[in-house]
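Note sheet for the following structure.
Missing here is one protein chain; the remaining ones are kept as they sit in the complex.
Showing subunit A:
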Amino acid sequence: MAKLSAQQVEYVAKLAHLSLAPSEVALYQDQLSRILEYVGKLGQMNTKKVAPTYQLIDNLANITRADTAKPPLTPTQALSGTKTTHNGYIVTQPILNQ
């Protein structure tokens, strides 16, 4: 495939919640294009009659366990990794305006 455009790289970065410096955009344009060219060789293969493999364990169904309570993390433990808490809750960025 043709080299990725700067716009394509910026679009993918936006999807992935990454902010890239202009120099990174240029670097990834180049590196990702080369990698995509390499992996593009899979496109030459006829796989119409081949089922895809998404995961390897196919003998698992209806897995159950005893419905017994176990000691959970304490609130202090559960909040130990976060910098800003409020009344025992984790403070996040707002996702709605008003």
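Everything that follows uses one rule, which is that a residue touches a chain if its C-beta (ideal position, glycine included) is under 8 Å from a C-beta of that chain, and two chains touch if they have at least 3 such contacts; residues count from 1.
As a working rule, contacts and distances are computed from a predicted model.
J.: Missing chain, UniProt name, options "Oligopeptide transport system permease protein OppC", "Ferredoxin, 2Fe-2S", "Glutamyl-tRNA(Gln) amidotransferase subunit A" or "Monovalent cation/H+ antiporter subunit F": which is it?
T.: According to UniProt, the chain not displayed is called "Glutamyl-tRNA(Gln) amidotransferase subunit A".
J.: Please identify which residue in A:M45, A:A69 or A:L96 touches the non-displayed chain.
T.: A:M45
J.: May I ask you to list the residues on subunit A that touch the chain which is not drawn?
T.: Listed in rising order, the touching residues are 8-9, 12-13, 15-20, 24, 28, 31-32, 34-36, 38-39, 41-43, 45, 47, 50-57, 59-60, 63, 65, 73, 77-78, 80-82, 90, 92-93.
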